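For this view, one protein chain was removed and the others were kept in their places.
The first chain written gets the first letter, and so on, giving A, B and C; residue counts start at 1 in each chain.
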Amino acid sequence: MKTTILIHCPDQSGIICTVTGFVHAQGGNIIYLDQHVDKASGELFMRIESEFLDTKLSVHHFKSKFEEQLTAKFKIKWSIHTDETKPRMGLFVSKYNHCLYDLLSRFNSGELAVDIPFIISNHNDLEFVAKQFDIPFYHIPVTKATKAEAENKQLELLEKYKIDFIVLARYMQIVTSKIIDHYPNKIINIHHSFLPAFAGAKPYHAAFKRGVKIIGATGHYVTEELDAGPIIAQDTTTVSHTNSIDDLIAKGRDLEKIVLSRAVKLHIQRKTMVYNNKTIIFS
Amino acid sequence: MKTTILIHCPDQSGIICTVTGFVHAQGGNIIYLDQHVDKASGELFMRIESEFLDTKLSVHHFKSKFEEQLTAKFKIKWSIHTDETKPRMGLFVSKYNHCLYDLLSRFNSGELAVDIPFIISNHNDLEFVAKQFDIPFYHIPVTKATKAEAENKQLELLEKYKIDFIVLARYMQIVTSKIIDHYPNKIINIHHSFLPAFAGAKPYHAAFKRGVKIIGATGHYVTEELDAGPIIAQDTTTVSHTNSIDDLIAKGRDLEKIVLSRAVKLHIQRKTMVYNNKTIIFS
Amino acid sequence: MKTTILIHCPDQSGIICTVTGFVHAQGGNIIYLDQHVDKASGELFMRIESEFLDTKLSVHHFKSKFEEQLTAKFKIKWSIHTDETKPRMGLFVSKYNHCLYDLLSRFNSGELAVDIPFIISNHNDLEFVAKQFDIPFYHIPVTKATKAEAENKQLELLEKYKIDFIVLARYMQIVTSKIIDHYPNKIINIHHSFLPAFAGAKPYHAAFKRGVKIIGATGHYVTEELDAGPIIAQDTTTVSHTNSIDDLIAKGRDLEKIVLSRAVKLHIQRKTMVYNNKTIIFS
Partner (left out) sequence: MKTTILIHCPDQSGIICTVTGFVHAQGGNIIYLDQHVDKASGELFMRIESEFLDTKLSVHHFKSKFEEQLTAKFKIKWSIHTDETKPRMGLFVSKYNHCLYDLLSRFNSGELAVDIPFIISNHNDLEFVAKQFDIPFYHIPVTKATKAEAENKQLELLEKYKIDFIVLARYMQIVTSKIIDHYPNKIINIHHSFLPAFAGAKPYHAAFKRGVKIIGATGHYVTEELDAGPIIAQDTTTVSHTNSIDDLIAKGRDLEKIVLSRAVKLHIQRKTMVYNNKTIIFS
């Protein structure tokens, strides 16, 4: 069995030795370890991948030993994940298909170790893609008047299918705190600009108007403040005066799909931790 | 003799044929032609490189023929430049030497076809670099109280040495309209961020705080609105949570010097035109 | 009607003026013109996009006038293409789906102005993708013994469906001169390395062994010499010692699909010309 342990605690002398020694004592062989100290706050973040050859390892037992010996003593917040359960991903879309196709074709090739119980959309346009890939599709229209009700329906589905995290694959609606509060740092959005430049609506129009020579895309966790959540991944590409707004949109599609998939993969691999509205991205 | 002609006029049927025919009739062989139509406004921008084998070509004569036959008829604003005169570049610096060294080592290798009559700085720190390269150095301190007076001194030097364009190579002072008005779209600044993100002071600190995964640099023409002038060149590089502010600054230095030199070269080669606060960058 | 004219002839004084004048005289409004002179050979290459408002323009008439007035006189090889007929693309695949999905999802979104009459594969694995997108799928197995026969079947289909150009979307077979001779500079292949590094089989294994820090992908026209045809598009991405061969393969997939689609789009837009085993890629 392979496990990934994520740890957050105050930095303290000997902490790496203590934790690696504990994993070792429990029969774990550490494959990879990465850590980061936030110098301003003195907080330590660590990610440990281990292999347990003894197939009888009980995660439950590991957890209670860890709690007993380490948690309180070193003020550790932590989580453990095994490769035996796949995270369940809720997929929200609207009308654009490029991010959806990119995610589903990777899913189909076994590149993304998740379950995708359903696709939710506020429009019908992409139902055919859901059908192509044989994934249940829920059409939940959203208007100003029905927004609260629509979010209730979304929450019902999220709970019913025990969704672990949400991916907004160019979902063209603002998600409110009603949903965010249930999924803190667990909703991944792709914004079609190099944030913090051009936050908000119509970033390609704004980029065209400003005459930038490079455009970008940003995968980030959704927080209450629009387009201001912790950034997971970004990428950029060059543009020129010859490019129309439509050209920027077309070039941007390639960025958006690659960056969103990269962010989703990092999340699935438990390579992200969030602190102070910023991410630590483990290698 | 080699000439570069820059043309700006309303787009109109047959205009390329008319202008290229004129150059041809004057004995010019067109080496390269690039053009752009701003669709919103219907304005045409064109750059023509030609060779004139007849060494007796008088630019004066060419100009008057062009005025006579084309200017009014097609509402053309235009300029002609020959490789026989080098533009004169005024160099402004403060304390950082990376952009200065980059420009001067290129200059030394013959990569930049300019004259550099002097270096102006509000500090003494880089006088030794000016000495290394044997370029006159003028130390003109700037304080709130002396700013107006300092700009007068700068203007005097700019006029005395018949400076054609100015390069702010990490000059850490805001240049006012007193100077800008004399050099419209002829002052090139390097801003140490991917504009429009992080305009203003301390962009690396702001980038660190926001937790971006990519930083950038922007070479642009200076206008009255701070960091909002037409963008000539931009580039970006990846950063991560492991990078401190000092790391961002060090990584940024490499971007800044490459991007500034790229912008300066484009300007020297007459490959830039400005319209609507944006640049056309000819190939 | 919109037309694209591609021209290849010896460079000669006044040629731009002559050709643009001709287009103008036929009622065409030139939208964009790009040209290139190969200095070693003195050959000129030119691409002209024009709009003809007179909807009665007969391409046939245009052609015969052009032949009459220009072709022989200026030794021009040329072709004209209108936006009224879409090129017909033959798609060859084997077992990997990432390039196929990328092309088909772009096709589905209207990003590629082509017809795709069929998909040919030497394996059955991707038949389901063809079904998802409702495109006829021909399974033509290839063994050493049956290769000649298989290529005959392929040729039959290519002719029957009047295919204009072929895209090898990770088709894992060498195409022989039997097919290449029918489609000179009209077969686009994606090679999974930064050519000329790592030509031939298993480039990711070779890249891993050499310990490169960057991998690449190359879209090129197929010629008789393996992986040595004219390069249309390339891109690269960084890798590190932490990446296994499988990681390189996964990272490479993202490059391959983006680069292949870019090459295909350039070909469809008639932005490529070939000379001396190199491409001119018009802007």
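Keep this in mind: contacts are C-beta pairs under 8 Å (C-beta built on N, C-alpha and C of every residue); 3 or more make two chains touch, one makes a residue touch a chain.
As the structure is a computational prediction, the values presented were derived from the model and not from experiment.
Under the touch definition stated at the start, the shown chains contacted by the missing one in the entire complex are A, B, C. Screening B:Ser64, B:Asn108, B:Asn152 or B:Thr176 against the full complex identifies B:Asn108 as the residue touching the chain left out.
The chain not shown here is touched by just one of C:Gln12, C:Ser109, C:Gln173 or C:Thr236, and that residue is C:Thr236. In the complete assembly, the contact with the undisplayed chain comes from A:His24, out of A:His24, A:Lys73 or A:Lys202. Although one chain is not drawn, its touching partners on chain C can still be listed: residues 36, 39, 194-198, 210-214, 216, 230-236, 240-242, 244, 276-281. The missing chain lies against chain A, touching residues 13-14, 16-17, 20-21, 24, 29-35, 37, 283. By the touch criterion stated above, the residues of chain B touching the omitted chain are 97-98, 101-102, 105-106, 108-109, 111, 132-133, 242, 250, 253-254, 258, 261, 283.
The criterion applied here is as follows: only the chains that are shown with their structure count from here on.
Each chain gets one centre point, the mean of its Cα atoms, and the points for chain A and chain B are 42 Å apart. If you average the CA atoms of chain B and of chain C, the two centres end up 37 Å from each other. In chain A, the positions touching at least two other chains are 242.
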